[in-house]
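Each remark here refers to the structure printed beneath this line.
The complex appears here minus one protein chain, its other protein chains still in place.
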Amino acid sequence: MNKLPQPDLLALVRDPIDHVTLIKHVREEEDGAIVTFDGCVRNHSHGRRTLYLDYEAYESMALEKIREIAEQIHEKFPIHMVAIAHRLGRLQIGETSVFIAVSSAHRPAAFDACRYAIDTLKRTVPIWKKEYFEDGAVWADGEIPPAPLETRAANPAS
Amino acid sequence: MNKLPQPDLLALVRDPIDHVTLIKHVREEEDGAIVTFDGCVRNHSHGRRTLYLDYEAYESMALEKIREIAEQIHEKFPIHMVAIAHRLGRLQIGETSVFIAVSSAHRPAAFDACRYAIDTLKRTVPIWKKEYFEDGAVWADGEIPPAPLETRAANPAS
Amino acid sequence: MGVSSQTVRVKVLFFGRLKEIVGQAEDSVELRDGAPIEELFSQYGASHPELARFRPSLVASRNQEFAAWSTPLHSGDEVAFLPPVSGG
Partner (left out) sequence: MGVSSQTVRVKVLFFGRLKEIVGQAEDSVELRDGAPIEELFSQYGASHPELARFRPSLVASRNQEFAAWSTPLHSGDEVAFLPPVSGG
């Protein structure tokens, strides 16, 4: 039963994320474990009641960074497939902002890879969240992505 | 919006596990993260092609041990809710044998609790798997649960 | 065994491989009150030598709780000998 290698499913979407499609994409008969992470819009943040969120992205770069995460987890962990979808635009409370599904023969790889994927996504993918409260809106505190080292030699005097 | 505390959903089932029901059970508006583990019947084991599996349990004790796991993860991790279902009887390739869903405000607790739950379930819950191959069947190698220390004083001569 | 020993009845359960060896899932046996689980197992091991062979990998339970082999048994107890577990 040879199969052509099936690519990972990586996407930025504006419609509600369809968990079932993503899970079906990664789940095949050789897999013993599927771990999923579902990031949902909470009804509170820093003790205040959240109304809704807006997500915006540097789309071309964000998708490229998500592809890099997929490549990294294939290199680091013995997994089978991964699906990552991040939603953009306005999200209501309870909706899924990001969903990650990882399949593998054995569970440690699926757990490690899924967690690595969401941790890395939150640190490196150029997506921004604006939180709307009853008394105003703020851009969420984020994480500063690891930047390349400065090399003064790259700045020639002309 | 006060709510009565909703109990965890813990079950041994003979019909296919309904992932969506379990996820809906744990997923509420206060949650920012849902981590799930889906244990599936692989089409291979130790290099041999698997046909199907039979799961059997010491049902009353197994359910009690699953309840203890739920209690433990509530004590150890700041999670909201957990759902654990283990299937018994004959399972075909690709079917789910165990499904665990954990909700929490933040993702580290959901990941840690979900992994603790499946690791502990595999070590301590009295369930046994028989694997059927083309040339025979074997009871799967299992794990010896941690047993209480022997106390000779508990064995009075009469 | 002293004259004061009382006889009690306990329920014994077998699972997985052990159920196949013993040929039954459940048994009901009489033994002296306070006899340890080990003693009960020895009786089955005597009649089923293959069972005795698995002893190092087994754990015992009494009333749905893991129990030391030295745990004394009393009337109405439910005992099981549990092979290595392989759920999940």
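By letter and in written order, the chains are A, B and C; residue numbering begins at 1 in each of them.
One rule holds in what follows: a residue touches a chain if its C-beta (ideal position, glycine included) is under 8 Å from a C-beta of that chain, and two chains touch if they have at least 3 such contacts.
Owing to the predicted nature of the structure, the values given are computational and were not obtained by experimental measurement.
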Chains still shown that are in contact with the chain withheld from the display: A
Interface with the undisplayed chain - residues on chain A: 39, 55-58, 60-62, 64, 86, 97-98, 118, 121-130, 139-152, 154-156, 158
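In the analysis below, only the chains that are shown with their structure count from here on.
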For chain A and chain C, chains touching each: B
Separation of chain A from chain C, taking each centre as the mean of its C-alpha atoms, in whole Å: 52
Inter-chain centre distance, chain B versus chain C - centres from mean C-alpha coordinates, in Å: 26
Inter-chain centre distance, chain A versus chain B - centres from mean C-alpha coordinates, in Å: 27
Where chain A touches two or more other chains at once, by residue number: none
Where chain C touches two or more other chains at once, by residue number: none
